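Read the structure below first, then the notes.
With one protein chain held back, the other chains of the complex are shown just where they sit.
On to chain A.
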Amino acid sequence: MKLLTHNMLTSHVRGVRPGGGFPLRIQATEVKVNNVDFNQEFVARMIPKVEWGALVEAAESLGHLSDLPHELPPEYENNEDFLRKVHHVLLEVEVMEGILKCPDSGREFPITKGIPNMLLSEEET
């Protein structure tokens, strides 16, 4: 599970208040770092679609924040240095084993071989 993927994920456990299931807290037991080709335009276009605070929090929890800022800098589109850091965090860091935890309900979703299992039981939906 890459951090770009994680940024889209939320818990829908019954009873969780609106928005309360995001972002899922990551407890990783195995993290992999890959080399992914850098595509500046792709990263620049992806940034507005991402919840920036959640991305930073997730990267930090995995120890991969490095010096990524907590606030989005203005006019980042041409800032290659910045975009490379974002690229690394979005696409190169992968959680292979671990748990995603709903911040509201505490419900845990396992990640196995890089695959999150987001299934809820019928009672939970």
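A few notes on this one:
In this text, a contact is a pair of C-beta atoms (placed from the backbone, for glycine too) under 8 Å apart; a residue touches a chain by one contact, two chains touch by 3 or more; residues count from 1.
The rule is simple: contacts and distances are computed from a predicted model.
Matching "Probable tRNA methyltransferase 9B", "Integrator complex subunit 9", "Cytochrome c oxidase subunit 7A2" or "L antigen family member 3" against the UniProt entry of the left-out chain gives the name "Probable tRNA methyltransferase 9B". Among the residues A:31, A:46, A:65 or A:99, only A:46 touches the chain that is left out of the figure. Listed for chain A, the residues touching the missing chain in the whole complex are 1-2, 4-5, 8-12, 22, 39, 41-42, 44-46, 49, 51, 109, 113-120, 122, 125.
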